[in-house]
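Notes follow the structure.
Omission of a single protein chain aside, the complex is shown with its protein chains in their original locations.
Right after this comes chain A.
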Amino acid sequence: MGKVIVVTSGKGGVGKTTSSAALGAALAQNGEKVVVVDFDVGLRNLDLVMGAERRVVYDLVNVIQGEAKLTQALIRDKRVETLYLLPASQTRDKDNLTPEGVEKVIAALKSAFDWVICDSPAGIERGATLAMRHADIAIVVTNPEVSSVRDSDRIIGLLDSKTLKAENGERIEKHLLLTRYDANRAERGDMLKVDDVLEILSIPLLGIIPESMDVLRASNVGAPVTLADGRSAPALAYFEATRRLKGEDLPVTIPGEKRSFLGKIFGRKAA
């Protein structure tokens, strides 16, 4: 039986889709069988970030409505053969996602994959609650910024009350993934520090993804950041995060903590 992960945040634009793609690819690059599911019905983007936008024929809603088989809707990645994508519908309304339909699809995916990664839409409405519903593990993606931290706090509350695990009196495993972190700005006192966010949200840290041009570069070419350049700072951070996800006790390093000589001279423009 595979594990179901929800990548969620409440706030939009903090890096849920980027992180879903990168973590999914990183796990698959290590030989795990992974499917990444886009729950953002009406505003799908995971296909684009993963470079599969021209290969979408059927989607999650088609499967739920019985118009296509699950195997017809799954798209196998061209670079990593154990990585699959289940796209969301772009034209249908999110009301087409039914709790029963989602339950069936997740159950089928769980039996066929090691990891089922659900990329949640922003917000706290139906799409988001259905994406988290069957999760064993939640990854809360947060930027070191007030509105993102507040929304993450709200999402943590929902994870503790609206998921199946919570309703059955079990604890859902929650992890914080701090994205777009800039160690220099935090050091100068102009950005919340890792410890500030951890203290406020009080859930364990899965990883810190540094603010980096490599993330945009990867999405431009349609590759998860761990595949676009496996040695870039964000890729390394995602690889480390997947090792922690698999239970390894790995100390979290703060990326970009030390500034190079050139970096000191040219300020933020260098590196």
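In the analysis below, a residue touches a chain if its C-beta (ideal position, glycine included) is under 8 Å from a C-beta of that chain, and two chains touch if they have at least 3 such contacts; residues count from 1.
Just so we're on the same page, contacts and distances are computed from a predicted model.
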Complex member absent from the view - protein name from UniProt, among "Cell division topological specificity factor", "Fe-S-cluster-containing dehydrogenase component", "ABC transporter permease" or "Protocatechuate 3,4-dioxygenase": "Cell division topological specificity factor"
Among A:13, A:31, A:99 or A:157, the residue in touch with the chain that has been omitted: A:157
Which residue of A:191, A:215 or A:237 touches the chain not shown here: A:191
Those residues of chain A which, in the complete complex, touch the missing chain: 145-146, 149-150, 153-154, 157, 161, 186, 188-193, 196, 200
